[in-house]
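Before anything else, here's the structure in question.
A protein chain is absent from this complex, but the other protein chains hold their places.
As written, the chain order gives the labels A, B and C, with residue 1 at the start of each chain.
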């Protein structure tokens, strides 16, 4: 038996970059959280402390800031691809680079004034391996609720069952979704994101839900049906329980009006919806999803 | 020397209440976090474990839910007053009650569908002592940024100074503001809140800032000038530093375009702006502000 | 009616300072979070953007780091006093300074190796006004539990009561306590802290609790009885509810063995225990306590 080094990667995480475009009196603003991870010929630092193949994480950080000036930020998928390709192309020891970006939205208040918006964070992950590239986009922390059109009946019962059937309940979730692009050649990343996000919302809103799984599938299905440039959607949907409060002890009825929003435990529904002719995912999902 | 019991209070904190109004096919939604604190003749439980004057915090929670059904939620100031008055009126041992409410905003997506909004939380605190009442409203976690029209020059220097003067910088803050109403008789709490919140935003956006203190005062001043029903504003404004990245080592200029958004440390500017003829604050600010 | 500036202060918050003493092969480590707040003749920046009385928060940060080198850190009360006195003495416009320190504990693993300990954070706040000084020490986030010797009976009941009496329950809390020193002349801050912290733990452990209020008072009383240098204790004790799970539907008894640890809502019990001959608190508690 021998002990060996397996898969490994390293990089700078959570580089908080704010880029202002001030070409006119009306400024533009992009607010990003960028993380870099590199893989390659890195046995040296692990086995003998030899850093001759190691581009420091500090340099990665500098590169992110310098690229934001030289190339602008623009669409985050494009910015992530640009950075990932740079690290692979410029470092002989680096075979694969992954650049992850979270973008925080801001609402314009004036020519150079903004309020941070809160309804979900846009995400993108670009993975480059040699001359191949994969892009996964997504949305995180988008909280949605339907106050009716949700039920949960007909489930398995056993010795440990106490849950009654529910024919009308609140359905609330925090959408964490990612979707894979067929290729890395897209021309309209912003439009693709806006369309996929809206498809998720439309499916959540428009589905009569007999299980959160049914809503999950409807959301993934809608994204793929509407966005031909996408081939796979992965969704993680916590079931944020809203329990109807028992008001009978106080002589009151509660026909679906007063709820306790509980923190823990919560249901967690996760699933993949995909096109059957999707090209191979390669390393696209590494570190972005727990399956 | 003797050891004695001083000020004290108790209550149930962070009761997470969601109230749905389903009188028609178009549902209404209020999403609250309610905390109750009671003061009065409570030496018993402290000194001898005698609970005969103690209304359990569990009962306080039940009361919040029952009132949400019986009276509806409506404007949170009104709901807080109703609850606070109930506890004082119904419990001989309770002299003073404070009910604090945070309200999370939701954006309508459809007749019974909603997305949680993120731009700041509305707050209200009602304090009732006997037959007197005070109301403080506010907004928390409202993140604002100006990308120019801010400078910081002419400050004190000493042996420990390294900061250069800045003639054009980003000014960003998370607004945590509370404002006191002249009395508890208001008829239009929602309109008062909307007006005060907009006054804060307008003053932040419209002020050329030579110090965050100047912006703070302008924000408080604007609220009081526009809202005659308000008499005092308290603001806590962290200076969320955005440092210009030095790109000179890479042969690049950085004319206010690329910034590092730092987490800690941060400046913290706090201040009160008030009307000189404001009625006494009494216990209105207890536990809502650190001054 | 005129609008005026009221109380105000400013400073640098959350300066994360790690100080290593390496006088020998066995290193010492202090890990602090330092916040500074200054008050004085500061109408200028608020009313006219005049910063001629403003010592920048950046300079305050530099001062903290420089003092850590020049004077060492040592006991945090002493370090806080040193800094607060410096700001008042060196800045004619500053009448009052408050320096707050949180200290994170580390357990020694070797001569220069450490593991961060988790059982509560030590705190200190020094307030200096002219030539007077006040010191408040404390502990935060110390989580304690008794699995028996707690009951809750004999309480008020009303229309909204559903809670049954409990004759044997879990009592768990997160201790947030602060205590005021009679004066700022102490010679043994470390010993005072260790003694007060142990008194809190001993009282929590040793009290048969008929209400969390009874435990609170016992904790404050014990601190004052054992530590003559202290004159006032303020405690904020959330009642971290552990609900006995109803196992009857599964044909099982649950004699205090299986509990659900709930997050929200929670009870919140707050109170002051004091010596009746305590000197005036002055500004000692400003911004450290919500009463």
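Everything that follows uses one rule, which is that contacts are C-beta pairs under 8 Å (C-beta built on N, C-alpha and C of every residue); 3 or more make two chains touch, one makes a residue touch a chain.
Quick caveat: nothing in here was measured; it's all calculated off a predicted structure.
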item: Among shown chains, those touching the left-out chain; value: A, B, C
item: From C:7, C:225 or C:247, residue that would touch the chain that is not displayed; value: C:247
item: Hidden partner chain, touching residue among C:204, C:266 or C:285; value: C:204
item: Contact residue for the chain not shown (choose from C:22, C:132, C:159 or C:188); value: C:22
item: Where the unshown chain meets chain A, residue by residue; value: 1-16, 35, 37, 42, 45-59, 61-63, 66, 90-91, 93, 152-158, 160-163, 209-214, 216-217, 220-221, 224-225, 232, 238-239, 264-277, 286-288, 290-291
item: Residues of chain C (touch criterion as defined above) contacting the omitted chain; value: 16-22, 27, 29, 31, 62, 65-66, 68-70, 106-107, 109-110, 112-119, 142-149, 170, 201, 204-206, 242, 245, 247, 249-250, 252-263
item: Missing-partner contacts on chain B, residue numbers; value: 159-160, 162, 249-250, 263-264
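By our rule, only the chains that are shown with their structure count from here on.
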item: Centre distance in Å when chain A and chain C are each reduced to the mean of their C-alpha atoms; value: 38
item: Chain centre separation in whole Å, for chain C relative to chain B (CA means); value: 22
item: Whole-Å gap between the CA centroids of chain A and chain B; value: 31
item: Touching two or more other chains - residues of chain B; value: 16, 62, 66
